[in-house]
Every structure is written in C-alpha cells, then in structure tokens.
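Let's look at chain A:
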Amino acid sequence: METLKRSSRVLAVVGVLAIVATACGGGGEEQASPSGPSTKGGTYRTAIEDFGFTNGFDPTGEYLGTAWGLYSDLISRTLVTYKHIEGVPGDEIVPDIAESWETSADGLTWTFHLKSGVMFGPPLDRAVTSKDIAYAFQRINTKSLIAQYGNYYAGVIEGLTGDAKSPSTPISGISTPDDSTIVFTLTKPTGDFLFRAAMPATAPIPEEVGKCFTKAGDYGRFVISSGPYMIDGEDALDTSSCKAMEPLSGFDPDKFMVFVRNPNYDAATDSPDVRSANLDGVVISIDTNTDDIFNKIQSGDLDGSWASLPPKTLEQQYLTNPDLKDNFHINSGDRTWYITMNLLVPPFDDVNVRKAVNFVIDKTALQKAWGGPAHGEIATSVEPPEVLPETADYDPYPSPNHEGDVQAAQDAMKQSKYDSNGDGKCDADVCSDVLLVSRNIPPWTDMNPVLSEDLAKIGINVKIRELETSTAYTTIQTLDNLIPIAANAGWGKDYADPYGFDFFIFNSAGIACSGQVNYSELGMTKDQATECGPKVLAAWNAATDNGKTPLPSVDKKMDECYGLLDEARATCWTELDTSLMEEAVPWVPYLWATVFTVTADSVTHWEFDQFSGALSFAHIAVNNGLDPTSVPVG
Partner candidate 1 sequence: MPEPLLDVRDLRVHFPTDDGLVKAVDGVTFSIMPGETLGVVGESGSGKSVSFLTVMGLITARQAQIQGEVIFEGVDLVKLPKDEMRDVRGLKIGMVFQDPMTSLHPFYKVGDQIAEAILAHRKIGKKEAMDQAIDMLARVGIPRPDERARQYPHEFSGGMRQRAMIAMAVSLNPDLLIADEPTTALDVTVQAQILDLIDRLKQEFNAAVVIITHDLGVVAEHCDNIQVMYAGRAVEYGYARDIYYDADHPYTWGLLQSIARVDAPRTERLKPIKGLPPSLIFVPPGCPFHPRCPYVFDRCRTEVPQLLPVDGHHASACHLSLEDKERIFKEEVMVHQ
Partner candidate 2 sequence: MGRYIVRRLIWVVFVLLVITFISYMIFFVMPSTDPAVVFAGRQPTPELVAEVRHQFGLDHPWPVQYALFVKRIFLGDQYGWPGLGFSFNTRSELKPIIFSRMWVTIQLAFGAAVVWLLIGIPIGILSALKPRSVFDRMAMGFALFGVSAPVFFLGPLFLYLFWFKLGIAPGSGYYAIGVYGIGPWFSHFIMPWIVLALLYAAFYARMTRANLIETMGQDYIRTARAKGLSERTVVLKHGLRASLTPVVTMFGLDLGGLLGGAFITETVFNLPGIGAYAIKSVGSGDLYAILDITIIAGFFITLMNLVVDVLYAFLDPRVRYT
C-alpha cells in the first residue's frame, strides 16, 4: 500500500526503531512503546521554555496546538472528540459529551443528544447541560472575546456573526429544547462540522463563572473542568461573586501549570479508548534553558518533554544508543513546511516559472538541513499525510531521490515568457536580485544556500534576507512588501480535514493588506488589490494584464467541497489539491515535519495525540507514584 513505501523508507534510515505499517489509510508510525501494563497513578512532570499561549489559555480564543491537547486530553470535553492516539486513527471523530447525533437531509440541521452524568469539576458540582455548550458558542460570538478561529463558526451557524456585544446574547441558530439536546442550524451544508464541534472553544463553559470574564484571555486563569482532570485549586474558587474570584492557584502563566484529578469525573460517561486517565496529575513548569530540560529528563527530575526541541547532540545520542531508543519518540506533526511564491511578483507571476521551481529544488538536501529523515518526510503535495491520506504519495514533480530534476525544470522554464533565448534559464531583469525571505536560525540557515544554488540553475538569482521568526512572518503577511518568494513558513492543521488546512492559505478570503496568510495571493480580486494601495494594485494589474487574465483561484472548488461528506469529500479535496499543485502552483512543499518527544524510564506507556500534535496526556502512564501537589514548581 502507499503507506508501506513511506514506512519502509523511514525504517531503512532510522534502523533501530521498529516501525509497524498500519492498515489501509493508515500512515502513522508506531515505535516500540515502553512495554508492560499501564501503571495507574503518578504524575507526569514536564517543562517548557514558555507556555506560548496565544490567548492566555482562554479556550474561546486559544489557538495553540499544545494547549488544545491540555483541553481535549485533560479538562475540556466537547460534543465529539478524538481518541487521542497517533496516526490517522487519532484524527477520527468519536462521541464525547454527545452520545449520538443526526443530520437533516438538507445537511442544514445537526441535532446532538447529550449523555447524562457529565459533570463540571468542583466547586460547581453540577451536570453539564446543553445550555453550557450553547454558552461556549455565545462566547465565540462575542467580539471582545476575540475567538481566534471564530471563522469556523461565524457565518456557518445561523445568527453567529462574531459581533455580539455580550456572551449572554443567544444565537438564533442554536437551540436547546432540553438539557440534553442541542440543535444547530447552519447557513449551508458543512461537511466537516463534526471536526468543528470537537474544537476546545466549543467545550461547555458555565455561565455563572464565564459571565465574569468578558475580555479576551481573562477566563484563562479560571477554566472550569468538564473532563477527568482539573487545574489544581479549582475547588477553592470562590464563585459567590465576580469580585471574589481569584485565579486558580494551579496555573501561573509565568511559572507553572498543575493538573489534578477532577473528583466529579465519572469514567462511565467516557471511554478508555478516548481517555485512559492513568495519571494522578500533570505538572508543567517553565524552564527557559532547553538543555536543562533534557538534562533533567536524563537525571530523572522530569518524566519527559512536551513541546521542546531536543538539542541535535542529544538526538544523536538517543538515536544511536539501543538503550535509549525507546525513550525517543518520532511522530508526524501534521505540518507542512513550504516555499511560497507570490503570484503578483515577477518572475513568479508565470506559472511555468513556478513549475520550474518545483522541479529544481533539491528536497533531499533541504531534509538534510533539517537533520535528516528523522525530522520529517519529504513533502510532495500540500496536505500532511494524516490529514489527506489520499495525497500522501502524490508527487507531480518527481525527481530521482527527490534531489530535483534540473532538466525538467529547465524544460518548464523554457516555456515561460522570461526565458527569451530558450536555454532553460531565466534571462529577464526580474530574475536578478530576487528577494527571498527566510529565517535566521537553523535549519533555515543551512537551507538557504541550497535554495540559492538550486534557483540559480534556472537563472533566478536570489538575495536571501534572513529574519527573526516573527519578523519573517509579519514581513510576508504585509501585502505591500510584495515579497516574491519566501521559505520561512510552515502550516499546521487546525483539525484533520483539508478545509481547516487549506482555507485561509489558498482561499482569496484569506487575503488582507496585513496579517494575511494567503501569501501567494491566490484568487486575489481587483477590489482587494485596490484596498491595499497603488503599489499592490499596480502589481496586480501587471500580473493579470489589467484584469484580463485573472489570478488562479480555488475558491469555487473549495465551495464545492465544503458541504460534502465522506468519500465524496475526500475525492473533492484530492481534486483540489491536485489542481493546486499542477495548475495554480503557489507552493513548493518540501517537508512534512515530525515531532520529537523524549521520555524518561518512568514512562511505562507512551502515546501520541495526533490531534494536538504532542504527547497524549489522555493515555500516557508513569510509575513514579508522585502526587501532583507534592512536586516542587519553584
């Protein structure tokens, strides 16, 4: 099967790690997990350099993947959820608070039936009702709470516009006929609605607590649990009045997060496939020194890493030492690293040039710059393999060993308007001193010379600008800069459906004068160009011959795929991605990155959560027998 090819490649190189190919459609890798029965109890102690929360851990807006793991694995149950395991099965939807659901024939009405006995943690001590879930959506609808992925709901659910002044405003498209039923009325059939209902922002929020927090981020220090664990100190929250509430003692955004068991959690309302809840608690402390984190794992002061990148030397050590290999976990990160080309800026306004670039890039060398196959599989298409397994092996620009095919590249270049003498190399002025934005840290600093050299083979001489990470992003996000080509960007899934991956980066709705992520300006309209100033308008006019040949767009196809379900949906997305790679050609994807986690010997059962892209707190087990409140956090 397709996946075997990928697995065997990894096996051959990584060697010692045992890879088991999964069944059809599977693409995940399983390594030899620490064997033995999952021990119950104990505390998983980990550390991170900085929490990096994008919204102070307020679930209504929080957009950090690792935070989603904390919600979904530990404290926030949603209508539906994931199994919190690795690979394609880890991206599949299963029931959580809802035990069943139906869709109307026209696809516009979704009715969910809630289980009974799902409880909020102390001090609330009451059952979760449909109103609590509706309240979560009302918060998403509230402007001042800045729902950072609110676009998945606004304009999709009737009456949810994102402009509400207060979270107590009901939404016309959400009704709660009784405590255990919730009905959503959509504006159009939405094939991936279940994925959207599994997002942490939709987890139930009790209004008696939530009403006190009307500014973005504030609720983050008071999150009430509906899951098997809760933030330490939640039971001590004084809910008598808004003024009386003090931030939960178990979460200090500058220092630590401590999770303990939620005494009100009833495992009978959940499934051990979804959450084993082996641990008694999780303790995450801040450690600004990355080396120190990994030293502490080796010395036994920590049980494992969470989202820190192990130093290269450590990686070497673990990969080559048979005693340590079980402690080094490599998983697919559901993220594509790519080179983006700006359709407005010559020479990339010519699709033949873009195809030539796709042929010429030596992706094996780029992978080597990243550290080799352990750091990721070479990407040949847009979607990460777990998100759209159908395109996992689709490679429209093949070359021997992915090292680039200079001949094919030059053939493509010959057909472009910038190669006047047909020698396969660009000879126009626009091909000299082409600005390429990249990052100033490894692995980009090692990739940049490769890019420079490769592009020169088709006559494009780049001037590489190495910038600091966030500066690089905002530079390309600012349209007016008209950056021709950039290599600094990567894109991870929000949820395992191509819509979540593709929408903002390829739909013209993702274009904005600043803060946009459709870096290629795919499908840009004249109005959008006009709005961003004369410089951008002039570029647009030049690229479209004053509107006569509009920019390639996938907007229509996306609308088509939007409402489909199951196989029809998968086929539609496959077609879209194929047309992206072969007709629009905005990108050169080069790596599907992996995620590394290092554990200590105290971890008796290891699992990866494909949804959050980090270790699965829901299933991991340790044998240190520690009580989470006894672990020092400084």
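A few notes on this one:
The definition used in the following text is that a residue touches a chain if its C-beta (ideal position, glycine included) is under 8 Å from a C-beta of that chain, and two chains touch if they have at least 3 such contacts; residues count from 1.
A word on the picks: all candidates are chains of the complex that A comes from, given by their letters.
What you see is a predicted model, and the numbers here were worked out from it, not measured in a lab.
When you check 1 or 2 against chain A in this complex, the one that touches it is 2. In the complex of the two chains, the chain A residues touching candidate 2 come out as 50-51, 53-56, 58, 61, 63, 143-144, 146, 148-151, 162, 215-218, 220-221, 247, 253-255, 285-289, 291-292, 295-296, 299, 301, 470-471, 474, 477, 504, 510, 512-515, 517, 632, 634.
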